[in-house]
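Heads up, one of the protein chains got dropped from this complex, but the rest are sitting where they should.
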Amino acid sequence: MSTVRIEIDGETLDVPAGITVAAAIARVERPFRRSVKGHARAPFCGMGICFECRVRINGVAQQRACMIAVHEGMQVVTDD
Amino acid sequence: MTEHYDVVIVGAGPAGLAAAEAALAHGARVAWLDAQATAGGQVWRRDVEHGWPPRAQRVIEYVTQHANATWMPQTQVVTAEASELLLQNESRAWRISYDALVLATGARELLLPFPGWTLPGVTGAGGLQALAKQGWPLAGRRVVIAGSGPLLLAVAATAKRHGAHVLGIYEQASAATVHNFAQKLWRWPGKALQAVSLRARLAGIPYRCGSIVTRALGDSTLQLIEVDGPRGVERFECDQLAVGYGLVPNVELAHALGCAMKYEGAHPCIEVDAMQCTSVPHIYAAGEVCGIGGHDCAWLEGRIAGLAATNASIGASLLRKQHHARTFAAALREYFALDPYIHDLSEPDTLICRCEDVPLRALEDYDDARNAKLATRCGMGACQGRVCGTALAELGRFPRSGLRPPLFPTRLATLGELHSSCSQGSIP
């Protein structure tokens, strides 16, 4: 399986091409985000409905990690 | 400028694909779009390791490669105005118009609150299946699947295929009910075959009926779950809990277009006639959005809608099959009706609105969604009430309300400019 190189919270990783950002974050066991009252949250619905998996992707905040596939050079920041 | 098509199909699951295939076969120029990056919808979601199911792959290839078809992946419908849809994808916004529109927007999971349901490690049942197919790591993880309906078996099969150690499947319906349902399956031989093959693949995985996950526990991630069943209350460790109580039609676009609705339990679905026509001229609907019916039903209705949208003739046998498929759905609903106990799992501090962290306690004084929202922020978050509003409707508190544009969170550029493309740049 071919891989792409991405960065999650400054750490460089090679992950399988085609997986979503959500899957990539889970593979390195990073937290996803904090809720408005500060609780840890992670993907819940897996299909873009619940917005629990939002992270910053290539500088744009509040992106749904379960809806976007990894791309070469992608920069992901979690736990905003 | 607005792009015009003979037929626009929203949703690329079985209903949308069948509609596209039928419309293309009758010479129409078709645009089909989906918020997901690949076609297939949820039931035929492409697995990054294993691809599409063979049946889905054939039709997806046919439709994708057809000269008269324009495939718009990762495309969200933002607003609907005067027979035009405003769309956006990752990089641009544009408008399309149509002679006929087919709504095949499918369903989402019915996700109901219980103590601990916000912990990382807890997902929907279909949610876990979708995540597994996206490459979510499950190898060696201890997974529990719970909720209701035949979907749980399919989720268990996917999890197992991805190397999960499935500790058990917990079905809320009683053993007697599930047994009676299985006895009836001979009326739908296809379904019986699916069930048998699923059970074979799930050999060795406990299937417990009359059992409800009442609590998830853990510090910042799931560690322990509590199950209440015929054997009493049990607690055990697991890494991943997937809970789904059925499906809810995605009617937001249909609502914006003014299509008449009917109710299945607490949740609206689109009202259609035998030709899948909605109450709005030139707008058709097919599949789960017309009431939860399963993918066979969705396929047949998509085909009918695609034929109707191109004024092609529709055979009586197709209509008969569709009717038969709908009776299966009705049986499913009857046998897997939710135990009222499930409506009562939340405690006063259980969060109901996950976006805004609103606990059940805060909602006690309100009997109307708008009042509750103004006073507590319940439903004001990014999911636009899809999770909490649907749950509160199911729990019998108050119906979901306040559906307004945009249909999903939308880039301001999309709403603010007739033609927009996304400029690069970083926003804190």
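Letters A and B mark the chains as written, and numbering starts fresh at 1 in each.
Here, contacts are C-beta pairs under 8 Å (C-beta built on N, C-alpha and C of every residue); 3 or more make two chains touch, one makes a residue touch a chain.
What we mean here is this: contacts and distances are computed from a predicted model.
Participant: With one chain of the assembly withheld, which option in "GGDEF domain-containing protein", "Transcription initiation protein", "Potassium-transporting ATPase KdpC subunit" or "D-amino acid oxidase" matches that chain's UniProt protein name?
Facilitator: Options "GGDEF domain-containing protein", "Transcription initiation protein", "Potassium-transporting ATPase KdpC subunit" or "D-amino acid oxidase" narrow down to "D-amino acid oxidase" for the missing chain.
Participant: For the chain left off this view, which of B:1, B:67 or B:412 is in contact with it?
Facilitator: B:412
Participant: What is the set of subunit A residues that contact the non-displayed chain in the whole complex?
Facilitator: Interface with the chain not displayed, on the subunit A side: 36, 60-62.
Participant: Determine and list the subunit B residues touching the chain excluded from the picture.
Facilitator: Touching the missing chain: residues 79, 81, 86, 368, 370-371, 374-375, 380-382, 384, 404-406, 409-413, 415-418, 420, 422-423, 425, 427-428.
By our rule, only the chains that are shown with their structure count from here on.
Participant: List the centre-to-centre spacing of subunit A and subunit B in whole Å, with centres computed as mean CA coordinates.
Facilitator: 22
Participant: List the residues on subunit B that touch subunit A in their complex, please.
Facilitator: It is residues 35-37, 42, 48, 74, 90, 108-109, 111, 118-124, 126-131, 134-137, 220-221, 354-357, 381-383, 386-387, 409, 425-428 of subunit B that touch subunit A.
Participant: Where on subunit A does subunit B make contact in their complex?
Facilitator: Listed in rising order, the residues of subunit A that touch subunit B are 15-16, 18-20, 22-24, 26-27, 31-32, 35-37, 39-52, 54, 59-62, 66-69.
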